[in-house]
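Complex shown without one protein chain; remaining protein chains in place.
Lettered A and B in written order, each chain numbered from 1.
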Amino acid sequence: MDISLSHVDYRYQANTPFERLAIQDVSIDIPSGTYLAIIGHTGSGKSTVLQHLNALLVPSEGTVAIGDKEIKAHQKNKDLRKVRQRVGIVFQFPEHQLFEETVEKDIIFGPMNFGVTEADAKKRARVALKQVGLAEEILEKSPFDLSGGQMRRVAIAGVLAMEPDVIVLDEPTAGLDPRGRKEIMDMFYQLHQERQLSTILVTHSMEDAARYADQIVIMQHGKVAKKGTPEEIFSSPGELVQMGLDVPEVVRFQLKLEEKWGMNFEQIYLSIEQLSSAFANKLKRGVRL
Amino acid sequence: MMEKMIFGRYVPADSLVHKMDPRSKLTIIFLFVCVIFLANNWQTYAIIGIYTFFMIGLSRIPARFLYGGLKPVLWLVIFTFLLQIFFTREGTVLFHLGPLKIYEEGMKMGFYISFRFFFLILMTSLLTLTTTPIEITDGLETLLGPLKKVRFPVHEMALMMSISLRFIPTLMQETDKIMKAQIARGVEFASGPVKERIKAIIPLLIPLFVSSFKRAEELAIAMEARGYRGGEGRTKYRQLSWKMVDTLQLVFLAIITVLLILFRS
(Lines give C-alpha, C1' and ligand atoms only; values in the text may rest on other atoms or scores of the structure.)
Protein backbone atom coordinates (compact mmCIF):
# COMPACT_ATOMS: atom_id res chain seq x y z
CA MET A 1 0.00 0.00 0.00
CA ASP A 2 1.44 3.34 -1.06
CA ILE A 3 1.46 6.28 1.29
CA SER A 4 2.17 9.81 0.28
CA LEU A 5 2.20 13.13 2.07
CA SER A 6 1.98 16.16 -0.14
CA HIS A 7 2.58 19.68 1.13
CA VAL A 8 1.41 18.85 4.61
CA ASP A 9 1.32 21.50 7.35
CA TYR A 10 0.22 20.73 10.87
CA ARG A 11 -0.67 23.26 13.56
CA TYR A 12 -1.12 22.31 17.18
CA GLN A 13 -3.91 24.14 19.02
CA ALA A 14 -4.93 26.02 15.90
CA ASN A 15 -6.76 29.34 16.40
CA THR A 16 -5.62 29.81 20.00
CA PRO A 17 -2.83 31.97 21.37
CA PHE A 18 -0.85 28.74 21.82
CA GLU A 19 -0.89 27.85 18.12
CA ARG A 20 2.32 26.24 16.95
CA LEU A 21 3.31 25.14 13.47
CA ALA A 22 4.81 21.69 13.98
CA ILE A 23 5.49 20.68 10.39
CA GLN A 24 5.51 22.71 7.25
CA ASP A 25 5.26 21.77 3.60
CA VAL A 26 6.22 18.17 4.17
CA SER A 27 6.08 15.94 1.09
CA ILE A 28 7.16 12.32 1.36
CA ASP A 29 6.39 9.37 -0.94
CA ILE A 30 6.43 5.91 0.54
CA PRO A 31 5.80 3.35 -2.23
CA SER A 32 4.61 -0.08 -1.14
CA GLY A 33 7.47 -2.23 0.15
CA THR A 34 9.75 0.63 1.15
CA TYR A 35 11.76 0.61 4.35
CA LEU A 36 11.91 4.28 5.25
CA ALA A 37 13.80 5.78 8.17
CA ILE A 38 12.82 9.19 9.47
CA ILE A 39 15.61 10.87 11.38
CA GLY A 40 15.71 14.09 13.33
CA HIS A 41 16.19 15.63 16.74
CA THR A 42 13.53 15.65 19.41
CA GLY A 43 11.17 18.42 18.32
CA SER A 44 12.10 18.24 14.64
CA GLY A 45 8.54 17.27 13.75
CA LYS A 46 9.19 13.61 13.08
CA SER A 47 6.60 12.34 15.54
CA THR A 48 4.03 14.72 14.05
CA VAL A 49 4.75 13.21 10.63
CA LEU A 50 4.38 9.75 12.13
CA GLN A 51 0.92 10.50 13.46
CA HIS A 52 -0.25 11.50 10.01
CA LEU A 53 0.63 8.07 8.65
CA ASN A 54 -2.46 6.52 10.15
CA ALA A 55 -4.67 9.56 10.49
CA LEU A 56 -4.16 10.12 14.20
CA LEU A 57 -3.64 13.68 13.07
CA VAL A 58 -5.37 15.26 10.11
CA PRO A 59 -3.31 17.82 8.19
CA SER A 60 -4.00 21.54 8.66
CA GLU A 61 -2.93 22.04 5.06
CA GLY A 62 -2.19 19.56 2.28
CA THR A 63 -3.13 15.95 1.62
CA VAL A 64 -2.17 12.56 2.98
CA ALA A 65 -2.93 9.61 0.74
CA ILE A 66 -2.96 6.20 2.40
CA GLY A 67 -3.67 3.54 -0.20
CA ASP A 68 -6.75 4.75 -2.05
CA LYS A 69 -7.95 6.87 0.87
CA GLU A 70 -7.22 10.58 0.72
CA ILE A 71 -7.17 12.63 3.89
CA LYS A 72 -7.37 16.31 3.14
CA ALA A 73 -7.21 19.44 5.21
CA HIS A 74 -10.42 21.47 5.70
CA GLN A 75 -12.84 18.64 5.21
CA LYS A 76 -14.59 15.98 7.20
CA ASN A 77 -12.61 12.78 6.93
CA LYS A 78 -14.74 9.74 7.58
CA ASP A 79 -13.92 6.10 8.00
CA LEU A 80 -10.44 6.64 9.36
CA ARG A 81 -10.64 3.28 11.07
CA LYS A 82 -10.25 1.51 7.75
CA VAL A 83 -6.93 3.26 7.38
CA ARG A 84 -5.86 2.46 10.92
CA GLN A 85 -6.50 -1.22 10.39
CA ARG A 86 -3.97 -1.29 7.57
CA VAL A 87 -1.33 0.86 9.23
CA GLY A 88 -0.05 -0.47 12.55
CA ILE A 89 1.88 1.85 14.82
CA VAL A 90 4.31 0.66 17.46
CA PHE A 91 4.74 3.67 19.72
CA GLN A 92 7.71 4.42 21.91
CA PHE A 93 7.49 2.27 25.05
CA PRO A 94 4.51 0.35 23.62
CA GLU A 95 4.27 -1.68 26.84
CA HIS A 96 2.47 1.34 28.31
CA GLN A 97 -0.62 0.46 26.27
CA LEU A 98 -1.14 -2.99 27.80
CA PHE A 99 -4.29 -3.26 29.89
CA GLU A 100 -5.98 -6.65 29.62
CA GLU A 101 -6.00 -9.44 32.18
CA THR A 102 -4.12 -11.86 30.00
CA VAL A 103 -1.57 -11.58 27.25
CA GLU A 104 -3.94 -13.29 24.84
CA LYS A 105 -6.78 -10.86 25.48
CA ASP A 106 -4.45 -7.96 24.98
CA ILE A 107 -3.11 -9.24 21.68
CA ILE A 108 -6.57 -9.96 20.24
CA PHE A 109 -7.89 -6.56 21.36
CA GLY A 110 -6.72 -4.73 18.25
CA PRO A 111 -7.84 -7.30 15.66
CA MET A 112 -11.26 -7.68 17.30
CA ASN A 113 -11.78 -3.91 17.32
CA PHE A 114 -11.37 -4.13 13.58
CA GLY A 115 -13.97 -6.84 13.25
CA VAL A 116 -11.87 -10.01 13.22
CA THR A 117 -13.68 -12.93 14.86
CA GLU A 118 -12.43 -14.14 18.22
CA ALA A 119 -11.34 -17.50 16.84
CA ASP A 120 -9.38 -15.86 14.06
CA ALA A 121 -7.88 -13.30 16.38
CA LYS A 122 -6.66 -16.06 18.69
CA LYS A 123 -4.99 -17.79 15.79
CA ARG A 124 -3.33 -14.57 14.86
CA ALA A 125 -2.21 -14.04 18.45
CA ARG A 126 -0.30 -17.32 18.36
CA VAL A 127 1.39 -16.42 15.11
CA ALA A 128 2.29 -12.96 16.33
CA LEU A 129 3.65 -14.29 19.61
CA LYS A 130 5.95 -16.61 17.73
CA GLN A 131 7.13 -13.78 15.55
CA VAL A 132 8.17 -11.69 18.53
CA GLY A 133 9.99 -14.67 20.00
CA LEU A 134 7.76 -15.55 22.95
CA ALA A 135 6.45 -18.96 23.96
CA GLU A 136 2.74 -19.80 23.92
CA GLU A 137 2.70 -20.53 27.66
CA ILE A 138 2.71 -16.81 28.20
CA LEU A 139 -0.76 -16.37 26.66
CA GLU A 140 -2.62 -17.01 29.90
CA LYS A 141 -0.36 -14.85 32.05
CA SER A 142 -1.09 -11.31 33.08
CA PRO A 143 0.97 -8.92 30.97
CA PHE A 144 1.87 -7.06 34.16
CA ASP A 145 3.70 -10.09 35.57
CA LEU A 146 6.18 -10.11 32.70
CA SER A 147 9.62 -8.56 32.48
CA GLY A 148 9.99 -5.21 30.74
CA GLY A 149 11.41 -6.82 27.61
CA GLN A 150 8.62 -9.38 27.43
CA MET A 151 5.96 -6.70 27.88
CA ARG A 152 7.47 -4.81 24.96
CA ARG A 153 7.22 -7.93 22.80
CA VAL A 154 3.63 -8.59 23.80
CA ALA A 155 2.69 -5.02 22.89
CA ILE A 156 4.39 -5.43 19.52
CA ALA A 157 2.56 -8.71 18.97
CA GLY A 158 -0.69 -6.81 19.59
CA VAL A 159 0.10 -4.59 16.63
CA LEU A 160 1.33 -7.43 14.40
CA ALA A 161 -1.86 -9.39 15.05
CA MET A 162 -3.76 -6.64 13.26
CA GLU A 163 -1.89 -7.86 10.17
CA PRO A 164 -1.25 -4.38 8.84
CA ASP A 165 0.23 -3.68 5.41
CA VAL A 166 2.30 -0.87 6.81
CA ILE A 167 4.19 -0.86 10.07
CA VAL A 168 5.24 2.38 11.67
CA LEU A 169 7.88 2.13 14.39
CA ASP A 170 8.63 4.94 16.81
CA GLU A 171 11.96 4.18 18.50
CA PRO A 172 10.82 0.61 19.11
CA THR A 173 13.98 -0.39 20.99
CA ALA A 174 14.34 2.54 23.40
CA GLY A 175 15.53 1.35 26.79
CA LEU A 176 16.28 -2.23 25.71
CA ASP A 177 19.68 -3.82 26.19
CA PRO A 178 21.87 -4.47 23.13
CA ARG A 179 20.66 -8.02 22.61
CA GLY A 180 17.00 -7.07 22.90
CA ARG A 181 17.55 -4.18 20.55
CA LYS A 182 19.14 -6.31 17.88
CA GLU A 183 16.53 -9.07 18.14
CA ILE A 184 13.63 -6.66 17.77
CA MET A 185 15.18 -4.77 14.87
CA ASP A 186 16.07 -7.98 13.05
CA MET A 187 12.57 -9.32 13.63
CA PHE A 188 10.98 -6.26 12.02
CA TYR A 189 13.38 -6.46 9.12
CA GLN A 190 12.56 -10.10 8.54
CA LEU A 191 8.82 -9.36 8.62
CA HIS A 192 9.38 -6.50 6.24
CA GLN A 193 11.00 -8.81 3.71
CA GLU A 194 8.78 -11.86 4.16
CA ARG A 195 5.49 -10.03 4.03
CA GLN A 196 6.54 -7.26 1.68
CA LEU A 197 5.39 -4.71 4.19
CA SER A 198 6.13 -1.04 4.08
CA THR A 199 8.09 -0.17 7.18
CA ILE A 200 8.59 3.32 8.52
CA LEU A 201 11.12 3.67 11.32
CA VAL A 202 11.42 6.84 13.34
CA THR A 203 14.76 6.75 15.07
CA HIS A 204 17.76 8.56 16.50
CA SER A 205 20.05 5.72 15.56
CA MET A 206 22.04 6.35 12.42
CA GLU A 207 23.33 2.80 12.66
CA ASP A 208 19.83 1.37 12.34
CA ALA A 209 18.95 3.79 9.54
CA ALA A 210 22.10 2.83 7.61
CA ARG A 211 21.64 -0.89 8.23
CA TYR A 212 17.96 -1.39 7.50
CA ALA A 213 16.48 1.46 5.52
CA ASP A 214 16.42 1.86 1.77
CA GLN A 215 15.17 5.43 2.00
CA ILE A 216 15.98 8.07 4.60
CA VAL A 217 14.20 11.33 5.35
CA ILE A 218 15.85 13.87 7.59
CA MET A 219 13.58 16.27 9.44
CA GLN A 220 14.70 19.57 10.86
CA HIS A 221 12.65 22.44 12.29
CA GLY A 222 9.44 20.90 10.99
CA LYS A 223 10.65 20.56 7.42
CA VAL A 224 12.15 17.85 5.30
CA ALA A 225 15.82 18.79 5.26
CA LYS A 226 17.03 15.96 3.08
CA LYS A 227 15.87 12.70 1.56
CA GLY A 228 17.52 9.89 -0.36
CA THR A 229 19.08 6.46 -0.08
CA PRO A 230 21.48 5.83 2.83
CA GLU A 231 24.38 6.10 0.37
CA GLU A 232 23.16 9.47 -0.83
CA ILE A 233 22.43 10.76 2.66
CA PHE A 234 25.71 9.71 4.18
CA SER A 235 27.84 10.65 1.17
CA SER A 236 27.89 14.20 2.45
CA PRO A 237 28.39 13.66 6.15
CA GLY A 238 29.44 17.27 6.67
CA GLU A 239 25.87 18.42 6.16
CA LEU A 240 24.56 16.06 8.83
CA VAL A 241 27.17 17.18 11.30
CA GLN A 242 26.17 20.77 10.58
CA MET A 243 22.59 19.92 11.45
CA GLY A 244 23.86 18.60 14.75
CA LEU A 245 23.06 15.01 13.79
CA ASP A 246 25.30 12.01 14.16
CA VAL A 247 26.67 10.03 11.27
CA PRO A 248 27.07 6.26 11.46
CA GLU A 249 30.12 5.24 13.48
CA VAL A 250 31.89 3.83 10.42
CA VAL A 251 31.43 7.06 8.54
CA ARG A 252 32.63 9.05 11.51
CA PHE A 253 35.72 6.88 11.71
CA GLN A 254 36.39 7.20 8.01
CA LEU A 255 36.25 10.98 8.38
CA LYS A 256 38.79 10.80 11.19
CA LEU A 257 41.11 8.70 9.06
CA GLU A 258 40.77 11.05 6.12
CA GLU A 259 41.52 14.02 8.33
CA LYS A 260 44.63 12.47 9.84
CA TRP A 261 46.00 11.45 6.47
CA GLY A 262 44.81 14.47 4.62
CA MET A 263 43.31 12.31 1.87
CA ASN A 264 39.96 11.04 0.66
CA PHE A 265 38.68 7.56 0.01
CA GLU A 266 36.84 7.08 -3.28
CA GLN A 267 33.51 6.78 -1.50
CA ILE A 268 31.78 6.68 1.88
CA TYR A 269 31.69 3.14 3.28
CA LEU A 270 28.74 2.03 5.37
CA SER A 271 30.25 -1.17 6.72
CA ILE A 272 33.30 -1.86 8.85
CA GLU A 273 34.58 -4.55 6.48
CA GLN A 274 34.38 -2.30 3.45
CA LEU A 275 36.28 0.44 5.19
CA SER A 276 39.03 -1.80 6.57
CA SER A 277 39.62 -3.50 3.24
CA ALA A 278 39.65 -0.20 1.38
CA PHE A 279 42.19 1.06 3.86
CA ALA A 280 44.32 -2.06 3.64
CA ASN A 281 44.28 -1.85 -0.16
CA LYS A 282 45.56 1.67 -0.05
CA LEU A 283 48.37 0.60 2.25
CA LYS A 284 49.27 -2.38 0.03
CA ARG A 285 49.34 -0.36 -3.11
CA GLY A 286 51.68 1.94 -1.26
CA VAL A 287 49.60 4.86 -2.36
CA ARG A 288 50.79 7.94 -0.58
CA LEU A 289 48.02 8.32 1.86
CA MET B 1 -13.58 25.55 24.97
CA MET B 2 -11.10 24.44 27.64
CA GLU B 3 -8.59 26.97 26.39
CA LYS B 4 -10.89 29.81 27.32
CA MET B 5 -11.67 28.65 30.84
CA ILE B 6 -9.84 30.74 33.39
CA PHE B 7 -10.57 28.84 36.56
CA GLY B 8 -7.33 27.73 38.19
CA ARG B 9 -5.24 29.40 35.52
CA TYR B 10 -2.31 31.60 36.36
CA VAL B 11 -1.68 34.62 34.15
CA PRO B 12 1.79 36.06 34.69
CA ALA B 13 2.01 39.86 34.88
CA ASP B 14 3.95 42.44 36.76
CA SER B 15 1.29 43.90 39.02
CA LEU B 16 0.85 44.88 42.62
CA VAL B 17 -1.55 42.01 43.17
CA HIS B 18 0.86 39.50 41.64
CA LYS B 19 3.55 40.69 44.02
CA MET B 20 1.41 40.27 47.11
CA ASP B 21 2.17 37.53 49.58
CA PRO B 22 -0.11 34.52 49.07
CA ARG B 23 -0.84 34.57 52.81
CA SER B 24 -2.33 38.03 52.62
CA LYS B 25 -4.24 37.15 49.47
CA LEU B 26 -5.70 34.04 51.05
CA THR B 27 -6.60 35.96 54.20
CA ILE B 28 -8.23 38.72 52.19
CA ILE B 29 -10.30 36.24 50.19
CA PHE B 30 -11.39 34.51 53.36
CA LEU B 31 -12.37 37.81 54.99
CA PHE B 32 -14.03 39.02 51.80
CA VAL B 33 -16.27 35.97 51.73
CA CYS B 34 -17.42 36.86 55.26
CA VAL B 35 -17.62 40.60 54.81
CA ILE B 36 -19.69 40.41 51.64
CA PHE B 37 -22.63 39.21 53.70
CA LEU B 38 -22.69 42.57 55.48
CA ALA B 39 -23.97 44.20 52.31
CA ASN B 40 -27.74 44.54 52.34
CA ASN B 41 -28.61 47.69 50.39
CA TRP B 42 -27.54 49.34 47.17
CA GLN B 43 -24.96 51.58 48.88
CA THR B 44 -23.14 48.66 50.45
CA TYR B 45 -23.27 46.60 47.23
CA ALA B 46 -21.83 49.59 45.44
CA ILE B 47 -18.94 49.67 47.92
CA ILE B 48 -18.25 45.96 47.38
CA GLY B 49 -18.47 46.47 43.62
CA ILE B 50 -16.05 49.37 43.62
CA TYR B 51 -13.66 47.41 45.80
CA THR B 52 -13.79 44.37 43.51
CA PHE B 53 -13.21 46.35 40.32
CA PHE B 54 -10.47 48.36 41.99
CA MET B 55 -8.64 45.09 42.80
CA ILE B 56 -9.11 43.83 39.24
CA GLY B 57 -7.67 47.09 37.95
CA LEU B 58 -4.66 46.68 40.22
CA SER B 59 -4.05 43.15 38.95
CA ARG B 60 -3.62 44.27 35.32
CA ILE B 61 -5.53 41.23 34.11
CA PRO B 62 -6.99 42.30 30.74
CA ALA B 63 -10.74 42.90 31.11
CA ARG B 64 -11.38 41.18 27.79
CA PHE B 65 -9.66 38.04 29.01
CA LEU B 66 -11.64 38.11 32.24
CA TYR B 67 -14.91 38.63 30.37
CA GLY B 68 -14.16 35.82 27.93
CA GLY B 69 -13.25 33.47 30.72
CA LEU B 70 -16.21 34.27 32.93
CA LYS B 71 -18.84 34.11 30.21
CA PRO B 72 -19.92 30.57 31.04
CA VAL B 73 -20.31 31.59 34.69
CA LEU B 74 -22.41 34.63 33.77
CA TRP B 75 -25.21 32.28 32.73
CA LEU B 76 -25.16 30.87 36.22
CA VAL B 77 -25.41 34.38 37.66
CA ILE B 78 -28.36 35.18 35.43
CA PHE B 79 -29.99 31.91 36.37
CA THR B 80 -29.64 32.79 40.08
CA PHE B 81 -31.24 36.14 39.35
CA LEU B 82 -34.21 34.58 37.59
CA LEU B 83 -34.66 32.03 40.34
CA GLN B 84 -34.91 34.82 42.90
CA ILE B 85 -37.36 37.02 41.03
CA PHE B 86 -39.69 34.15 40.20
CA PHE B 87 -39.75 32.50 43.57
CA THR B 88 -39.73 35.36 46.05
CA ARG B 89 -43.26 36.41 46.95
CA GLU B 90 -42.84 39.41 49.25
CA GLY B 91 -43.48 43.11 49.02
CA THR B 92 -45.60 44.81 46.39
CA VAL B 93 -46.20 43.38 42.96
CA LEU B 94 -44.19 45.33 40.40
CA PHE B 95 -45.61 43.87 37.19
CA HIS B 96 -47.06 40.76 35.62
CA LEU B 97 -45.10 38.57 33.29
CA GLY B 98 -47.70 36.34 31.75
CA PRO B 99 -49.00 34.17 34.57
CA LEU B 100 -46.08 35.20 36.85
CA LYS B 101 -46.13 38.07 39.31
CA ILE B 102 -42.86 39.85 39.87
CA TYR B 103 -42.53 41.26 43.37
CA GLU B 104 -40.43 44.20 44.51
CA GLU B 105 -38.63 42.13 47.11
CA GLY B 106 -37.88 39.45 44.53
CA MET B 107 -36.34 42.00 42.23
CA LYS B 108 -34.19 43.30 45.05
CA MET B 109 -33.10 39.87 46.25
CA GLY B 110 -32.42 38.85 42.67
CA PHE B 111 -30.07 41.73 42.15
CA TYR B 112 -28.36 41.42 45.52
CA ILE B 113 -27.77 37.70 45.47
CA SER B 114 -26.63 37.51 41.88
CA PHE B 115 -24.26 40.43 42.45
CA ARG B 116 -22.90 38.82 45.60
CA PHE B 117 -22.33 35.65 43.63
CA PHE B 118 -20.73 37.57 40.78
CA PHE B 119 -18.32 39.49 43.04
CA LEU B 120 -17.32 36.31 44.85
CA ILE B 121 -16.46 34.65 41.55
CA LEU B 122 -14.48 37.66 40.43
CA MET B 123 -12.43 37.84 43.60
CA THR B 124 -11.65 34.14 43.81
CA SER B 125 -10.68 34.02 40.12
CA LEU B 126 -8.44 36.96 40.83
CA LEU B 127 -6.63 34.88 43.44
CA THR B 128 -5.85 32.02 41.06
CA LEU B 129 -5.15 34.34 38.15
CA THR B 130 -2.47 36.23 40.06
CA THR B 131 -1.02 33.49 42.26
CA THR B 132 0.79 30.37 41.06
CA PRO B 133 -0.67 27.14 42.46
CA ILE B 134 2.58 26.49 44.28
CA GLU B 135 2.38 29.90 45.98
CA ILE B 136 -1.13 29.10 47.11
CA THR B 137 0.17 25.81 48.49
CA ASP B 138 2.97 27.59 50.34
CA GLY B 139 0.55 30.17 51.69
CA LEU B 140 -1.86 27.51 52.91
CA GLU B 141 0.95 25.55 54.51
CA THR B 142 2.05 28.56 56.57
CA LEU B 143 -1.44 29.76 57.41
CA LEU B 144 -2.49 26.29 58.53
CA GLY B 145 0.83 25.84 60.37
CA PRO B 146 -0.70 26.20 63.84
CA LEU B 147 -2.89 23.16 63.11
CA LYS B 148 0.23 20.99 63.36
CA LYS B 149 -0.21 21.23 67.12
CA VAL B 150 -3.43 19.27 66.88
CA ARG B 151 -1.64 16.68 64.70
CA PHE B 152 -3.15 17.91 61.45
CA PRO B 153 -0.72 16.77 58.70
CA VAL B 154 -0.12 20.22 57.23
CA HIS B 155 3.29 19.47 55.72
CA GLU B 156 2.16 16.21 54.16
CA MET B 157 -0.86 17.90 52.68
CA ALA B 158 1.21 20.67 51.18
CA LEU B 159 3.72 18.19 49.76
CA MET B 160 0.89 16.18 48.30
CA MET B 161 -0.54 19.26 46.65
CA SER B 162 2.77 20.34 45.20
CA ILE B 163 3.57 16.87 43.85
CA SER B 164 0.12 16.70 42.26
CA LEU B 165 0.70 20.08 40.65
CA ARG B 166 4.07 18.91 39.41
CA PHE B 167 2.62 15.78 37.81
CA ILE B 168 -0.53 17.17 36.20
CA PRO B 169 1.20 18.14 32.92
CA THR B 170 3.14 14.87 32.86
CA LEU B 171 -0.06 12.86 33.24
CA MET B 172 -1.81 14.93 30.59
CA GLN B 173 0.95 14.13 28.12
CA GLU B 174 0.77 10.50 29.09
CA THR B 175 -3.01 10.37 28.66
CA ASP B 176 -2.64 11.78 25.19
CA LYS B 177 0.00 9.19 24.29
CA ILE B 178 -1.99 6.22 25.55
CA MET B 179 -5.14 7.49 23.88
CA LYS B 180 -3.37 7.67 20.55
CA ALA B 181 -1.90 4.22 20.97
CA GLN B 182 -5.37 2.79 21.64
CA ILE B 183 -6.98 4.70 18.77
CA ALA B 184 -4.34 3.13 16.55
CA ARG B 185 -5.54 -0.24 17.87
CA GLY B 186 -9.08 0.57 16.77
CA VAL B 187 -10.63 2.15 19.88
CA GLU B 188 -13.13 4.94 19.23
CA PHE B 189 -13.26 7.41 22.08
CA ALA B 190 -15.38 10.10 20.51
CA SER B 191 -18.16 8.28 18.70
CA GLY B 192 -20.54 5.40 19.05
CA PRO B 193 -23.22 4.66 21.66
CA VAL B 194 -22.66 5.78 25.27
CA LYS B 195 -22.18 2.21 26.49
CA GLU B 196 -19.41 1.64 23.96
CA ARG B 197 -17.77 4.88 24.87
CA ILE B 198 -17.67 4.01 28.55
CA LYS B 199 -16.13 0.68 27.65
CA ALA B 200 -13.56 2.51 25.55
CA ILE B 201 -12.26 4.31 28.63
CA ILE B 202 -10.95 1.10 30.21
CA PRO B 203 -7.99 0.69 27.80
CA LEU B 204 -7.09 4.26 28.71
CA LEU B 205 -7.63 4.17 32.46
CA ILE B 206 -5.86 0.93 33.28
CA PRO B 207 -2.55 1.84 31.60
CA LEU B 208 -2.80 5.26 33.23
CA PHE B 209 -3.26 3.72 36.67
CA VAL B 210 -0.46 1.25 36.15
CA SER B 211 1.95 3.94 35.08
CA SER B 212 0.89 6.29 37.86
CA PHE B 213 1.60 3.63 40.45
CA LYS B 214 4.95 2.99 38.87
CA ARG B 215 5.73 6.68 38.89
CA ALA B 216 4.65 6.98 42.51
CA GLU B 217 6.89 4.11 43.50
CA GLU B 218 9.90 5.45 41.64
CA LEU B 219 9.30 8.95 42.95
CA ALA B 220 9.15 7.64 46.52
CA ILE B 221 12.48 5.89 46.01
CA ALA B 222 14.02 9.01 44.51
CA MET B 223 12.75 11.10 47.40
CA GLU B 224 14.10 8.68 49.95
CA ALA B 225 17.46 8.59 48.16
CA ARG B 226 17.61 12.36 48.53
CA GLY B 227 17.09 12.06 52.26
CA TYR B 228 13.35 12.67 52.61
CA ARG B 229 12.10 11.37 55.95
CA GLY B 230 9.01 13.42 56.70
CA GLY B 231 8.47 17.03 57.67
CA GLU B 232 10.50 16.88 60.87
CA GLY B 233 13.58 19.14 60.83
CA ARG B 234 13.06 20.32 57.28
CA THR B 235 13.93 23.81 56.23
CA LYS B 236 12.15 25.66 53.46
CA TYR B 237 13.64 26.98 50.25
CA ARG B 238 10.64 28.92 49.09
CA GLN B 239 10.26 31.97 51.20
CA LEU B 240 7.21 34.11 51.57
CA SER B 241 7.81 37.74 52.23
CA TRP B 242 5.22 39.97 53.80
CA LYS B 243 5.56 43.39 52.30
CA MET B 244 4.11 46.82 52.94
CA VAL B 245 1.50 46.22 50.19
CA ASP B 246 0.18 43.27 52.13
CA THR B 247 -0.34 45.23 55.31
CA LEU B 248 -1.90 48.10 53.37
CA GLN B 249 -4.27 45.76 51.57
CA LEU B 250 -5.48 44.32 54.84
CA VAL B 251 -5.93 47.82 56.28
CA PHE B 252 -7.83 48.73 53.12
CA LEU B 253 -10.17 45.80 53.54
CA ALA B 254 -10.68 46.81 57.16
CA ILE B 255 -11.72 50.31 56.03
CA ILE B 256 -14.13 48.76 53.53
CA THR B 257 -15.58 46.66 56.33
CA VAL B 258 -16.10 49.73 58.52
CA LEU B 259 -17.80 51.51 55.61
CA LEU B 260 -20.06 48.52 55.06
CA ILE B 261 -21.09 48.50 58.70
CA LEU B 262 -21.79 52.25 58.58
CA PHE B 263 -23.87 52.13 55.41
CA ARG B 264 -25.77 48.89 55.89
CA SER B 265 -29.37 49.22 56.85
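By definition in this document, a residue touches a chain if its C-beta (ideal position, glycine included) is under 8 Å from a C-beta of that chain, and two chains touch if they have at least 3 such contacts.
The definition used in the following text is that contacts and distances are computed from a predicted model.
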item	value
Options "YdbS-like PH domain-containing protein", "NADH-quinone oxidoreductase subunit H", "Energy-coupling factor transporter ATP-binding protein EcfA1" or "Iron complex transport system permease protein": UniProt name of the undisplayed chain	"Energy-coupling factor transporter ATP-binding protein EcfA1"
Residue among A:E140, A:D177 or A:E231 that touches the chain left out of view	A:D177
Given A:L21, A:A65, A:A225 or A:L257, the one touching the chain that is not displayed	A:L257
Absent chain, residues of subunit B that touch it	133-134, 162-163, 165-166, 169-170, 173, 214-215, 218-219, 221-229, 233-239
Residues from subunit A at the interface with the omitted partner, ascending	41-42, 147-149, 174-180, 182, 204-205, 244, 246, 249-250, 252-253, 256-257, 260-261, 272-273, 275-277, 279-280, 283, 289
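Note that in this section only the chains that are shown with their structure count from here on.
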item	value
Where subunit A and subunit B are represented by their mean Cα positions, the distance between them in whole Å	45
Contacting residues of subunit B [partner subunit A, same complex]	3, 174, 177-178, 180-188, 202-203, 206-207, 210-211
Subunit A - residues contacting subunit B, complex	13, 16, 18, 51, 54, 56, 81, 84-85, 88-89, 91, 94, 96-99, 109-110, 113-114, 144, 158-159, 162
